[in-house]
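Taken from a larger complex, these chains appear in their original positions, while the remainder are omitted.
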Amino acid sequence: MEVLIDAHCHTVVAGELDAAAFELACTEAHLPAPAGTSYLDSQVGLALRRWCAPALGLPGHAEIGDYLARRSALGWRDATRTLLRSAGLTTLLVDTGLDGPDRLDPATLGDLAGAAVHEVVRLETVAEHVASTGVDAAGFAAALAEALERRTAHAVAVKSVIAYRAGLAVPAERPAAAEVRRAAGDWLRRGGGRLTDPVLLRHVLWAGVGTGLPLQVHTGFGDRDLALPAADPAHLQPFLGAVDVPVVLLHCYPYHRQAGWLAQVYPHVYLDVGLTVGHLGLRADTVLAECFELAPFGKVLFSTDAYLLPELYLIGAAQFRHSLRRMLDAWRADDAISAADAARLAERVCAGTARRVYALPPTGRAGGSA
Amino acid sequence: MEVLIDAHCHTVVAGELDAAAFELACTEAHLPAPAGTSYLDSQVGLALRRWCAPALGLPGHAEIGDYLARRSALGWRDATRTLLRSAGLTTLLVDTGLDGPDRLDPATLGDLAGAAVHEVVRLETVAEHVASTGVDAAGFAAALAEALERRTAHAVAVKSVIAYRAGLAVPAERPAAAEVRRAAGDWLRRGGGRLTDPVLLRHVLWAGVGTGLPLQVHTGFGDRDLALPAADPAHLQPFLGAVDVPVVLLHCYPYHRQAGWLAQVYPHVYLDVGLTVGHLGLRADTVLAECFELAPFGKVLFSTDAYLLPELYLIGAAQFRHSLRRMLDAWRADDAISAADAARLAERVCAGTARRVYALPPTGRAGGSA
């Protein structure tokens, strides 16, 4: 099996999950499905039964009830290890902004997966932590810079979720120090908490750029907290024109064709297919090919964006391998690409581009920071 | 043939049509095609000759002139009955907002189709009727509520065309009574007529929500009266977050991927493929599959959105059956879905979900209101 680097993922739950919680973790919804329907009656559900049931020793397409019973019988830790190992990932770049006491720590996640782990630092989480330390408005910017320097000392990237908080129509200019101070004052007086002020979000984004690390940006679909049209990555053009760190556009769907164009015309811009491949299941064939329209082949990266469930790691990895092979087979059948070029493209999107962009060590098993 | 419920359609012309009128009824255009071209030289035209010519005893792909001659020879009533019966629809949910003296009444439409009929009440039409009754500004809101209660007593859904009148960027809030009174005063002073005032349109939409019935909303393409970017259903997010009746997004194309996401993250939101499947002809294979990307399978509904021509009923139904089977066959060939799951998906999109959402009686032939 070829080397596969998961360039953007999250940790998983450390414990048993009941059927309702499991179902909700398979979707971007946060409320139960209407009576008579199930979120597992979906592309994710089909993919789960196709790729994960055999990994736990069941026939492919086993019913979801049988799958959950089997998962329970194995216990969450064994099931997690088996599913993660089956994903065959050599390296995980873990966004640590969604950690919690009931979640695996990144090192344990890596041990169970048999993969090296590197950290991706979520910018808004760091800012919210700084706000909780008793800093005042005048000291906020310096405290944030200091915290980011410390937190990213061993990280391979930073990540922004500004799409959720203010949308991607970010002005090109860094906000002025006085503006930041004023906005920080307002925020801190309200006790901090979830950061939604657009000036501060923009300042935090630029503080991320200041680390010099690659910047991962959530774009496209997610949960309903975001306004979808405002998450079109094309809105980032002014910001992209103003920075020169590598910017990796995560997810992108349904604006992945727009993202492909950005990846062609901005040398420092990349397109990551994580979340999209996993959530679309068998439709990943089509959407992957759409990602490879305008984007140069060395600008597309694989990730799972898996979160909470080890199943999402296996679905993301297995469906990606399958769909990539089907896409390249179709291109070969049309005599549109040589076998050597197809192999080169696959190597890049699976591992080579991630290694280059995130400056990862050449061996799979590196001394990650997390 | 499986049970197929047409969850959104309109009545058809009661009478003969000349070639020019027939051609124009096959398109969303309202002006003749330029010299040397024809609107029937299109996906709809191909689908018409493929699916309707054999129903009238001609070979598949018969020339359009031969088709129209045959239709004339049969007479509109026989042709209409034959085409509607060939569509094999068990139940029709008819939007009665486009009725007229030269159109079939819903009961006759159902008789010719051999189908049960239920009514969908178009909100703006009711409001415009109320305005013509001599009501004053102070009484408008109550008169509308009363009219809706009466008109929907036996209806299964209400429908909004606010996309045509003001776009879908509807604020989440119900307009205040004073605002509504003022806007109603302005409208009534101008003599009523076509309702385009954004405050009143919003009030009418909320009055529709107040009926408790499922709300069908025109989204995506239609005729050129609408501004296409304003018909992106994603603009509805604030409104969707504020209501809890089932909301069925009609048509959606070319924003059907956005609609699929809405159907995943809002439990009460559904995606209806009507109009799109019919107008896209053979391309329905592709677009149907795009609808089944993020939308849970129990959230997608079939309809024809047929209007004026019985041919559009048959095209909508026959192309849908064909494209759905091709889509599922391709999934089966990839071993991505079991035969049982494919059958379950088909049953839901054809009938099961419509029955659930619109609370239809279990038998095909129910005592509809229309």
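Per-chain numbering from 1; labels A and B assigned in written order.
Quick note on the criterion: a contact is a pair of C-beta atoms (placed from the backbone, for glycine too) under 8 Å apart; a residue touches a chain by one contact, two chains touch by 3 or more.
Please read all numbers here as calculations on a predicted model, not as lab measurements.
J.: Every chain here is the same sequence and 2 are shown, so how many copies does the full assembly contain in this file?
T.: Altogether, the complex is made of 3 copies.
Here, only the chains that are shown with their structure count from here on.
J.: Return the distance between the CA-based centres of chain A and chain B, expressed in whole Å.
T.: A distance of 38 Å separates the two centres.
J.: In the complex formed with chain A, which residues of chain B make contact?
T.: Contacts found on chain B: 232, 234-235, 237, 241, 257-258, 261-262, 264-268, 289-290, 292-299, 331, 334-338, 341, 344-345, 353, 356.
J.: In their shared complex, at which residues does chain A touch chain B?
T.: 27-34, 36-39, 41-43, 46-47, 50, 60-61, 221, 223-224, 227-229, 253-254, 279-283, 286-287, 326
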